[in-house]
Each structure stands twice: as structure tokens, then as C-alpha cells.
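Dropping a structure here in C-alpha cells format, bear with me for questions.
One chain of protein is taken out of this complex; the other chains stay put.
And then chain A:
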Amino acid sequence: MTARIGVVTFPGSLDDRDTQRAIRIAGAEPVALWHKDKDLKQVDAVVLCGGFSYGDYLRAGAIARFSPVMEPLIDQARAGLPVLGICNGFQILTEAHLLPGAMLGNDHLHFICRDQKLRVENAETSWTTDYSAGQEIHIPLKNMDGRYVADDYTLDQLEAEGRVAFRYVDFNPNGSLRDIAGITNEAGNVVGLMPHPEHAVESLIGTGRTDGLPFFTSILKKLVTA
């Protein structure tokens, strides 16, 4: 038996196929979910992928957050369903208040696309156990609205509770406060980050490394041994 991992496609999603492929390469079964679905087809976990859902009109992720599929997703994520938000998915998770803080336009006002060095700060979430804490990885980053912001109280709380899951190393590409690239909720089942692990799962493409694959093998291991 393998794990079934849902990938939601919104109008304007870009990376749903790459995400499905990454899930398959890790050995799990990807399940396509549509933004109008009212149930999650009994999947064991969900990935909200990158792109520009609903054109990112209003704010990145703000309209997607109210799609029909988000209703069961928010309920089940609060009850422990593992959810990974990548880029636009991370923005949707903050708009849905499943993760604290908010995403704003890059401080330099340009779209950015680069190989980004990250440090894994928390290797105990549902999506990061195949990393080790402090490990440095290279993963593609591509976004317009990647600046993570939250008030000082929230930032201090995230740091104190080990919930800063990933930090930018050497270069802060978007003005994110405290170099934050990704965070987790308290329970460790909901994780969001701006860089794209699904683009770093095969040596042929992306960074030429497979530094993103452990996201998908971590969740698979968790689900099949659960």
C-alpha cells in the first residue's frame, strides 16, 4: 500500500503536474484535486502547488483561499491532515490563517528566479524528517510575492517554538523578515515555503541536484508507517 497525496489545481496553478511527478518519483500516488471539489477524495495528504491562482488578483492566494476545496482542506488540516504549501500554496495557507503572517511583493519589486540556498531549521515536521536539522539545500525559487512578514510577537513565537522551518542562506531574495523561507504550524503537519522542492527531484533538471525529493519521501514514510 502506498500513500495517496492530493494536488489541488486552481485556475492559474502552474506546478500541479510537476508536483504530481515529484510525488510519483518519491513512490506515492498523486491524486488530482480540482478547486471546485467539495471533498478531498480521501487522500492522506495534500500539496497546494505554485502558480498564480485566480491571477493572484486582490492578493496572492486571497481568492483561492475561498474556493470550495479549501473548506474541507482547512477543517482537515486543523485536525492533522498533512498539507504542504509551495509558493502560491504557501500564500494560500497564510491567507487561510493555517499559517501565521502574510506574504507581500518582493522588496525589490521584481520577479525573481534563481537557485536558492536554504537551511533546514526544523527536520521534525511531517514534510522534513528525511532532512537533518541544519542541513543546507539548493532549491529553485521563482516568485513575485515572496516577502514573508509578521509582527515581532509572531516572529519571536515562531523562533521560540522552532517553527521557522527554512531560512534563506547567503542571500535574502525578497526581503523576508528574519530570512524566513518557510514555516510550520504548531503540530508540524502544515508546512509552507516559497522555494520549489518539486522542481528539484531529478538530476537532469532544476538545480541538477535532488535536494527537494526528501519533502516527498518524508511524507511518504510518515504515511506508510502511520
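Before moving on, here are some points about what is shown:
Note that in this section a contact is a pair of C-beta atoms (placed from the backbone, for glycine too) under 8 Å apart; a residue touches a chain by one contact, two chains touch by 3 or more; residues count from 1.
Methods note: contacts and distances are computed from a predicted model.
Among the names given as "Phosphoribosylformylglycinamidine synthase subunit PurS", "Rod shape-determining protein MreD", "Cytochrome c oxidase subunit 2" or "ABC transporter ATP-binding protein", UniProt records the absent chain under the name "Phosphoribosylformylglycinamidine synthase subunit PurS". Among A:Ile25, A:Ile112 or A:Val149, only A:Val149 touches the chain that is left out of the view.
Contact with the chain that does not appear here is found for just one residue of A:Asp56, A:Glu95 or A:Asp179, A:Glu95. For the chain missing from the display, the contacting residue among A:Ala79, A:Leu109 or A:Ala160 is A:Leu109, taking the whole complex into account.
Contact residues of chain A toward the unshown chain are 58-59, 62, 66, 94-95, 100-102, 104-109, 147, 149-151, 175.
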